[in-house]
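Take this structure, written in structure tokens, and hold onto it; I'll ask about it next.
Apart from one protein chain that is not included, each protein chain of the complex appears where it belongs.
So, chain A:
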Amino acid sequence: MRAFHLILALAALLLATPSARADDDFSTALRALNADSYADKIAAAEALAALGEGRAAPILDALADGRLYVTPDGAILIEQAGTYLEPLSQKIVTTDKAEAITVNNRLRGVARGAAGRLALFSPNAQARGAAVEAIMNSPSDEAADMVRAALAKESDATIKALMVTALASLDLSSDNAGHRLAAVTQLADSSDPSVRSQIQRLLETETDLQVRKVAEKTLGSIEFRVTLMGFVANLFQGLSLGSVLLLAAIGLAVTFGVMGVINMAHGEMIMLGAYTTFAVQQGFRAFLPADLIDLYLVAALPAAFLVTALVGMGLERGIIRFLYGRPLETMLATWGISLVLQQVVRQIFGASNMEVANPSWMTGGWDLAGGFTLTYNRVVIILFCLAVLGGLAALLRWSSFGLHMRAVTQNRPMASAMGIPTGRVDAMTFGLGSGIAGIAGVALSQIGNVSPNLGQGYIVDSFMVVVFGGVGSLWGTLVGAVSLGVVNKFLEPYAGAMLGKILVLVFIILFIQKRPRGLFALKGRSVES
């Protein structure tokens, strides 16, 4: 008789499909949410979560929000903007007899935490990653079990690696010394600062000698890697800032070197370049097929160069050439120009920030260890800046215009006596310097806001680059920009952004006491004005 019963039971088990069985468990756990006491409800919520099914997450969320209703016959419904959703069938139900399931703060907390952990089983990889990180921030034993369960199902390699690390750091607080040892060994390859602090916390309480020894070694290697990553991150950010400074300063260096005048409107040329980029982008959006939008940046480069070069040449011919020999007045006049240009742009485009989108090939980045990302737009700008520098150096070195420019830089009266049309060289130089500023504006539009004040933010910094590097020297500008950028970024963690900047300014002011003509001063008999 007993055997018969057993066979019957086995047959029933075989007949019942696994999913039907899971559905059964799920709906039982679901109905249990409508318990009488909060303690029972909490137990039910935990049981529901323990099934490890992603579809439980919205239910638990609804429970925490007080949007979970129950009908007189015990069916659980999710209220959504006045309608009811049956969570198992995903059907809309109409009823007027449903009552809300009451929640208290503790239940709400449990439901939220459980829903968060359930995101581990979400079909969306990003949500799974976020869930793992959330769990790492509030470790518990059941969380470790859930991660273990999720790990078995995980297919995405990055998330899998993340889960392994998470599991290891959860195991750090395990009571089993073997688990802790395994975890510490597992974590030796990490370069995450949060892992470092976890191991430090472990070392404070650890009694097992073997675990201590391994943990100390792990800590050492993690610390080394974190320091290294920090160094690389600082270096990259410094190079990135330096490349931006170089782009902003290089046109200024050219005009200052050749003409001896400071163009206070240089920042506004950058701003005009950025607005040209914006206009080109809008033109692409309005008139060209959508799949060409990624190319707008390529079109914006020559457009920005042309617009700003023409504006620059117009200013030189119209205003600045009447002020030669009076550099201080030139400075004031160009400041006036900068005010007018800012206001013109403000009148046309408005005072608010304009949105310039990165083309798709510039969005994203390489994720390096330790939560540090090399963003594509910054990398592109560093490369672009080197290309501009190289192009300019080639122009100066090999073209006849470059030869004339160099001659005028070294000795204007002598160059003039040799038949070089200094007036035309001046106009072309001013156009070139402004055009490069326009290109810089294209680059800056990709990493920051485009607003009428865009240029103002760069003007003091780019002056400093020119003064520090030395006037009329591309090398000086390069070295000046990169070293200022890198020094700034390395000072930032210790001194804060503002103080770092102040220290750099003070340093430059002191530096030019020693070398009034900058790092790479022009040698030769250029006459003191």
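The rule is simple: a contact is a pair of C-beta atoms (placed from the backbone, for glycine too) under 8 Å apart; a residue touches a chain by one contact, two chains touch by 3 or more; residues count from 1.
In this section, contacts and distances are computed from a predicted model.
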item	value
Chain not displayed: protein name in its UniProt record ("Chaperone protein HscA homolog", "Urea ABC transporter permease subunit UrtC", "Xanthine dehydrogenase family protein molybdopterin-binding subunit" or "Hydantoinase B/oxoprolinase family protein")	"Urea ABC transporter permease subunit UrtC"
Sole residue of A:P327, A:P359, A:G402 or A:G448 that reaches the chain not shown, by the stated touch rule	A:P327
Contacting the left-out chain in the complete assembly, out of A:A161, A:L228, A:A387 or A:I502	A:I502
Residue of A:A161, A:V340 or A:M414 in touch with the missing chain, whole complex considered	A:V340
Interface with the unshown chain - residue positions in chain A	260-262, 264, 319, 322-323, 326-333, 335-340, 342-343, 346-347, 456, 460, 463-464, 467, 496, 498-499, 501-502, 505-506, 508-510, 512-514, 516, 528-529
